[in-house]
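Apart from one protein chain that is not included, each protein chain of the complex appears where it belongs.
Should a chain be cited, it is by its letter among A and B, assigned in written order, with residues numbered from 1 in that chain.
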Amino acid sequence: MIAYKFLNTGGRGVFTRFSWPLPDGGPGEWVDARIVPCRSGIHACRLSDLPLWVGREMYEIELDGEVLDEPTKVVASRGRLLRRVTSWDGDARDAYTRMCADRAHELAASVSPPLDEWDAVVEPSVPEGPALLGFVAARIAEELSCAGGYRTERGRQTEWLVERLGLTPA
Amino acid sequence: MTPADAEQRLTGTASSEAKLVARLRAGDEQAFAELIDSYHGTMLAVARNYVNTRAVAEEVVQEAWLGVIKGLDRFQGRSSLKTWILRILVNTAMTRGGQEARSIPFSSLAREDEAEPAVEPDRFRRPDGAFPGHWAAYPANWGALPEDRVFGRETLGVMQEAIEALPTPQRVVITLRDVQGCSPEEVCDALDVSDGNQRVLLHRARSRVRAALERHFDG
Partner (left out) sequence: MAESADHVSCQEVVELVTDYLEGALPGDRTALFEQHLNFCEGCVWYVDELRTTVSRLGEIREEHVPPDTRERLLRAFRDWNRS
């Protein structure tokens, strides 16, 4: 299956610090990993998982072997990076961050009285980037409408990313 | 040979341990020397947690070694040799520590429901405000400190003081796990505590030592 993976600058795993074999003209080399649920295995995002894991560099990854569907990610025993998603660049990251910040303001202002204390957190968070702002917006949505609000907002963020980055819904 | 090297040679596999036990029973002095080199430091560190002075701790360890020598014929391999030795040590230390009134029975160990936060609650945003439970201000970034401050010898002294100040169960567990490099299983077997219990104790101990370092770097 085709999924997505966020890596740190230079193709480093965010949590494992593993150096991924990068695609160079063709796909990168296959990487094998033993699946131990949530301990080891090749972790990747379905489209709906993207906002939860946004990071520096984004790649399309081909998963093979055993593939486990988990609530917020997929875990496979094999994977190789197919290509870098170049549309996820500095401009896209900034635009996504701005979209989430604007949305957070909108949500905080949508009730009476407005959630001023929550709203005050938004702008100072902007320099910390897209992952934080996505959370801030979703967390304010949760505050407004309990648990469902968080997921609904994450869903909106997914739609924005899919459209902006030109990804194909599976 | 460092204890780590010696231990590496000792505990490769279960079969190599069986061979070691056979050599010990046959009176192979070299085998016993390897055993001493591997575990004496760990035993001393553990004993130190039950009695008041280093001198008494050394006596306890020597007494425990005598217990090991006498008990070798009875060792049945139900636990690892290391665990078995540590148990003898803990029993010896508790007997001795009882006289010195420093030990706390391990049955009164960590309870999950006893609140002992890793970080003071006032470092986080209020429960009734916006983004409850998130940092009010980020902790200091040690990565931004001069390297010799974080990785210098002085830091070791600060950590030793912090360990000294811990309640006994926490002190024993962090000493075994992080100072002496024992596995969780070895700690559970030696102290007769559950895996969850040793982890709670380890968590509290590590959190306190980190907090002590933070205060030190801040000062």
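In this text, contacts are C-beta pairs under 8 Å (C-beta built on N, C-alpha and C of every residue); 3 or more make two chains touch, one makes a residue touch a chain.
Predicted model, so just to flag it, every value in this text is computed and none were measured.
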Chain B, residues in touch with the chain not shown (by the definition above): 2-4, 27, 29, 32-33, 36-37, 40-41, 44-45, 58, 62, 65-66, 69-70, 117-119, 121, 124, 127, 131-135, 138-143, 150-151, 155-156, 159-160, 174, 178-181, 184, 195, 199, 202-203, 206-207, 209-210, 213-214
In chain A, positions touching the absent partner: 14-15, 37-39, 52-55, 70-73, 128-129, 131-132, 134-135, 138-139, 142, 147, 150-151
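Assume only the chains that are shown with their structure count from here on.
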Inter-chain centre distance, chain A versus chain B - centres from mean C-alpha coordinates, in Å: 40
Chain B contact footprint on chain A (complex, rising order): 115, 117-118, 120-121, 136, 139
Chain B - residues contacting chain A, complex: 129-131
